[in-house]
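Every protein chain but one is kept in place in this view of the complex.
Labels for the chains are A and B, by order of writing; each one numbers its residues from 1.
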């Protein structure tokens, strides 16, 4: 089990954490197994998608903003980040990715992404390989 | 592997199952690993989010109701719960959560939630720790 921190600098942002996760997978020495990537936050999430064209990330954040508008939720009266909680619960805080030969079995167009939904903040990512 | 049952009493409801999942994790004696929380139903789901302000749960259910309206789906002619199936497939029946020192590594504002989408019903939750 290892963890690391990433800093977002925008309210909505996708941060490519593939290299850091891969580095931890390698360090564990596990040749074959399941890698659980997890973020212990209620207004951030983990997903996997393309980062070769960074517009894919912008499109994803735009789509979320259209689906879940800001400022109309009960929780906004308390913390003003109701939309961020809804988006995080929908995407989910975790992804399970297979490992072979000590490497994440990602496809050519796949990157592991932290989804910042209420930044800028420092976020923790936990990696466990079994 | 262990399982337990929870009873919903509303059509749409989020039920905090963190304590029951944590109790099972402890019983397994596993100090470090991955905990898979799974619900074997096609109109319920598992997610992780805040429960300190219960409005976050109400907001999430409201957002789902707006995104996936009731009564306009092909499956409604057979079972009248088409929207529940769509929501369940989108959220997913499972979450993988890291375990350390015999405890779920949840963040301060994270709770494990069963999402009831077609209640009231009794629902099964399966917990497996590796």
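We take it that a contact is a pair of C-beta atoms (placed from the backbone, for glycine too) under 8 Å apart; a residue touches a chain by one contact, two chains touch by 3 or more.
Not measured: the values here are computed from a predicted model.
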item: Which residue of A:6, A:42, A:90 or A:114 touches the chain not shown here; value: A:90
item: Absent-chain contact - pick from B:6, B:88 or B:112; value: B:88
item: Sites on chain B contacted by the missing partner chain, in the whole complex; value: 1, 34, 36, 38-42, 67-68, 73-75, 78-79, 82, 85-86, 88-90, 92-96, 124, 126-128, 130
item: Positions on chain A where the hidden chain makes contact; value: 32-34, 47-50, 53, 55-56, 58-60, 62-63, 67, 90-92, 95-100, 105-110, 113, 130
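Here, only the chains that are shown with their structure count from here on.
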item: Length of the line joining the C-alpha centres of chain A and chain B, rounded to whole Å; value: 20
